[in-house]
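One structure is given here, and the rest of the page talks about it.
Every protein chain but one is kept in place in this view of the complex.
Labels run A, B and C following the written order; every chain starts at residue 1.
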Amino acid sequence: MIVVMKRDSDRAEIDSVIKHIEELGLGAHLIEGEERTVIGVVGRTYPELGSALEVLPGVDAIVPISKPYKLAGREVIPDDTIITVKGVEIGGGRPVVMAGPCSVESEEQLLETARAVRAAGANILRGGAYKPRTSPYQFRGLGEEGLKLLKAASEETGMPIITEVLTPADIDVVCQYADILQIGARNMQNYILLEECGRTNKPVMVKRGLSGQIQEWLLAAEYVMSQGNRRVMLCERGIRTFETATRNTMDVSAIPLLKRLSHLPVIGDPSHGTGHWYLVEPLAAASIAAGADGLIIEVHPNPDHALSDGAQSLTFESFRRMMDKVRAVGDAVGRPLHPAGEAEPLAV
Amino acid sequence: MIVVMKRDSDRAEIDSVIKHIEELGLGAHLIEGEERTVIGVVGRTYPELGSALEVLPGVDAIVPISKPYKLAGREVIPDDTIITVKGVEIGGGRPVVMAGPCSVESEEQLLETARAVRAAGANILRGGAYKPRTSPYQFRGLGEEGLKLLKAASEETGMPIITEVLTPADIDVVCQYADILQIGARNMQNYILLEECGRTNKPVMVKRGLSGQIQEWLLAAEYVMSQGNRRVMLCERGIRTFETATRNTMDVSAIPLLKRLSHLPVIGDPSHGTGHWYLVEPLAAASIAAGADGLIIEVHPNPDHALSDGAQSLTFESFRRMMDKVRAVGDAVGRPLHPAGEAEPLAV
Amino acid sequence: MIVVMKRDSDRAEIDSVIKHIEELGLGAHLIEGEERTVIGVVGRTYPELGSALEVLPGVDAIVPISKPYKLAGREVIPDDTIITVKGVEIGGGRPVVMAGPCSVESEEQLLETARAVRAAGANILRGGAYKPRTSPYQFRGLGEEGLKLLKAASEETGMPIITEVLTPADIDVVCQYADILQIGARNMQNYILLEECGRTNKPVMVKRGLSGQIQEWLLAAEYVMSQGNRRVMLCERGIRTFETATRNTMDVSAIPLLKRLSHLPVIGDPSHGTGHWYLVEPLAAASIAAGADGLIIEVHPNPDHALSDGAQSLTFESFRRMMDKVRAVGDAVGRPLHPAGEAEPLAV
Partner (left out) sequence: MIVVMKRDSDRAEIDSVIKHIEELGLGAHLIEGEERTVIGVVGRTYPELGSALEVLPGVDAIVPISKPYKLAGREVIPDDTIITVKGVEIGGGRPVVMAGPCSVESEEQLLETARAVRAAGANILRGGAYKPRTSPYQFRGLGEEGLKLLKAASEETGMPIITEVLTPADIDVVCQYADILQIGARNMQNYILLEECGRTNKPVMVKRGLSGQIQEWLLAAEYVMSQGNRRVMLCERGIRTFETATRNTMDVSAIPLLKRLSHLPVIGDPSHGTGHWYLVEPLAAASIAAGADGLIIEVHPNPDHALSDGAQSLTFESFRRMMDKVRAVGDAVGRPLHPAGEAEPLAV
C-alpha cells in the first residue's frame, strides 16, 4: 500500500502518517519525489487500513498494491486448475460445451434439446430449474420438478448437469441432482451463497456480475475457495455498459486476462453476453479464439415459444452450425474441442 | 408492446407475426409507416413474449410499452406512501436523517456515536451487524452481538434502528432487534431475500444496485410489495460508472425521477454515493435540494481507526456541520427536516 | 510513478528495471514488501515512461502518482479563479445563471426568451448558432445570422453572451460576437480546438465529455490554459452511464470534487444533465446546494415547437419557479445568487 501525500503536506503531517503506520506494527518507507512525498507501507496491509489512512491530514490518496485475492490467483497457485466432472475435463486444454434450454419447461422440451445438443457434440447439459427474474410476475422455473427432469435427461444422454442455485436454502436439493452449481450474475456478490457453495463438494461456476470488476470477480471465487472447495470456474457473460444495441457487452478480453491472472477455468457465455441469437455463433467462435476453456449456450426447440430468453436461444440447426465453426476455430488455435464421447455411457 | 418489422419484411412475415400474436389471445394492431410496418400488441403482454417474437422472420426489434412494475408505481398508487416507525414519519414531507457507524464495532463506539448524532438531530440509528465485504478476509461484523448493542443504543437514545439483512436465514434474528430492514446494493436483485423481507412486518429500505436501472430497482421494490409488505423505501447510493475519482457516481437525478414514477419514499446516501467524507456534506445538501425524503450518513468517532469505510465517515463535528447545512436547505425548499424530538421517549 | 513488480520477479528483473530508470536520469527507490517489490521512480516522470516500463520482464503494473495537470490544479494555483465578463463575476462566491434557448431559431424567439430570463434574474444569455447534431439530417443552427441575433439580444438586455464554437475555423467569427466561448461535450478532447481557444482573449467554458474522467477534463482545461488563456471554467452536463431513464447521468459530486482539485469555476447544466424539463429544477437546486458557481439552463417560449432539445427546455414560467428555488437554496448555503442588476445597462 502506498500513501500519496498532498503536494503541500508538511513534515508534521508526514510524521503523523508514519507514526500511525508504525503503531500498527507495519513498516513505513519514505520516498521524497520532486513533487510530492509518498510512503510505502510494508507488512500485512488490508483494505480498511487504506480507508482509515485516507482521512489523515496531508494525505492525498491511497494506492493499494497487494492483490486481495490469493487462492484464486496464479501468483499463489501457478498451475492450471482442471476440474473433472463425470469424465469431462474442464480447463485441461480442450474446450467443453455446455448447452441446453434457459429454463426447463417440460420433459419433452428438455429431452429433445438434450439429445440434439448431445448429438452435435455438447459435453454438459445446462438448464434452469430455479430462475432469477427481474420481475416477480415472470416465469420462475419448475423447481425440484425441473431438477428431476434434468436428472432424467442426464441419465439418458450421459451428460453431467450444470444448473443455477439461487439461495442457500436450495443448495441441498440442487446438490442432489446437479453436477455443477452455477452462481448467477446477480449473485456474484451474494457472499453467504458463495460460502455455502464453498462447503459443498460440487464444482461451482461463478458468473460475472453485471458490474463486476475482474478483481471483485476473483474475490467472489475466493469466497468459495476459502471454504475449502477449490473446484471453481469463472463465466464471462457480458457486463452492463452504455450500449443498448446488445443485451450486455461481452468482455471477450476478460477471458485471456483471467487466464493470466488466475489458474481457474474460464467459460464464455455468448447467449447472455449478447442477447441475440444471431450474435451467439460469432461470439462463441471469438471466445474460443481468445482462449476460453468452454462455452455455455442456450438452445431451445422453438425459441419463438420459449418461456424465457427466446431471443438469445439457438435452434438445433443453428447450434449445429455453431459447433462446426467453434470446432474449426478450436483446431486452428491448437485447442481442439473436448470429445463428446468421453463423457458417455455413465454408470450413474 | 410494439413489434417493429424490418424495412424489407414482406406480407407473409407480417401475417405470420399477427397470427402468432392472435393465437395467444392478444390483439394485433397494424401501422404501416412510410419506411416500415409496426404492429401494436394489445392485451396482457409479458416480457417473455417480446423475447419470443423477436426471433420471428422479418422482425427487427421489440419495444415494450407497459411498465412492468405495478404496486411500486405512481400510476397505480398515486398518493405518497408514508412509513411511520416509532413516531418517525418517512415520506411525509419532512426529511429524516439516519446516521451511525458503518459497522458496529463496540459498545462504546456505538453509544458515543448514537448520542452524538441524536444530539445533532438524527432521527434513526444506522449500524451494520452483518457486513457484506468484497473480500472474504475483511471484517464481517459482530453479528447478533452487534444487534444487541444497536438495541441498547436505540433504547437509550430513543432512535429506531435500521440495519442490513444479508441472507434469508438472518431475517428472524434481525427482525428481533431492527425497526427497518436494509437490503444492500449487492442484494438488489437477490429475489429470494426480497420476497422473504416482503413476508415480514418491518419496513424495508432497498438500496440501488451498482448497476441497477431505475426500472429494475422499482421491480426489486415490487418483489417485496408483491408479498404483502407495502412499507418499502428506496435508497440512492451511487452507481458504478467509468469515473474512478469517486467511489461511485451518486445519481442525484434518480431522487426526483423516482418521486415522479413512484409513491415510495426516497433516501439519499452520500456516504456510499461518493466514498469521500469531504463530499458527503455537499451531496447531502444536494439530495435534500433535489427532494429526498431522507438521508443515511456514516459517522464514526475516529474515522482514522474505523474497521470499515473510514474514508467516507464523518466525525461528530463534521456531522453537526452537515446537519446545519441540510437543515437550512430543507427550510429553503419548503421541506424542513423531521424534528428529532418526535421520535423521543419511547415506551419500548 | 511506482513500478509494481510481479510476486515472483527475480533480482535480475528488478535490477534491469532500475537500470532502465537510471539511464533516463531518474532515481529508482526500492521498497521490498512482504509480498512483492515496488520501485518508486523519482524525478520528472511522464505518462509514456509508464507505458514503456510496463513491458519490461517482471513488471506487474505501473501506478502514476503525479497529477498530470498543473495550471488547472489547486495544488499549483491555490486561489479561486474569478472570471469577470462585462460586470458579471463568475467564481466569486455568488452563483451566476446563464439561460436562453438551445438553438437560436429566430429574432422573435430569442428576444422574447432573453427578456424573460433577464426579468427572472439570469445574468448571461446562452444560445446556439452552430449546433453539433448526432445526425447530419438535423437542424444545425443559423450560423453567423444566429450570432447577430444573439448580439442584438445582448445589447437590448445587457447580458453577455455564451455560445458554442465547433471548429477552429469558426473561432474568429464567434469571437466577434460572443463574450464566452463554449466547448461542447463532444469536443472535450478536440485538442486543436482547445488550443486555438487558448490563444483568444475570451473566457472559455469547457463542458465535460460524455465519457470524460475528472482528470481528463482538467487536462482539457490545461490545453486551453497552456496557451496563455487562464480564464477557463468547467461545466458538468452529465455523463453517459447504463441508465437510460435520463438522457445522461448528472454527476453532481463532480462539482464539489472539482472545487477541491481545481481553482476554476464550475457550472452545472441540469438541462443536458437530465434531458427532461421536470428534472431541471431539482437538479439546478442540487447543483447550487453542492457548491456550483453557476448554472446554464435551456429556456424556450414553446418547448413543444422547439427545433432542438424541446424535452429539456423550461418554459418562462417554469424558469421563474426554478429561479425562486435556486435563489432560496443559494441563500441557505451562504452563496446568494449574483445580482442580475450588476450586469445591466452596458456601454458596449
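In this text, a residue touches a chain if its C-beta (ideal position, glycine included) is under 8 Å from a C-beta of that chain, and two chains touch if they have at least 3 such contacts.
Keep in mind the model is a prediction, meaning the values are calculated, not measured.
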Of the chains that are displayed, which are in contact with the missing one across the whole complex? A, B, C
For the chain not shown, which residue from C:307, C:322 or C:337 touches it across the whole complex? C:307
To test your reading of the contact rule: which positions on chain C touch the chain that is missing from view? 20, 46-48, 50-56, 62, 68-69, 132-139, 166-169, 186-187, 189-193, 195, 209-211, 216, 219, 222-223, 226, 240, 276-277, 303-313
Residue positions on chain A contacting the omitted chain are 211, 213-215, 239, 241-246, 249-257, 260, 273-274, 276, 278-279, 282-283, 285-291, 325, 328-329, 331-333
Note that chain B touches the absent chain at residues 2, 4, 6-8, 29, 31-36, 38, 40, 42-44, 63, 65-66, 75, 240-242, 244
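Just so it is clear, only the chains that are shown with their structure count from here on.
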Whole-angstrom distance, CA centroid of chain A to CA centroid of chain C, is 39
How big is the gap, in whole Å, between where the Cα atoms of chain A centre and where those of chain B centre? 27
Flagged in chain B as touching 2+ other chains are 211, 276
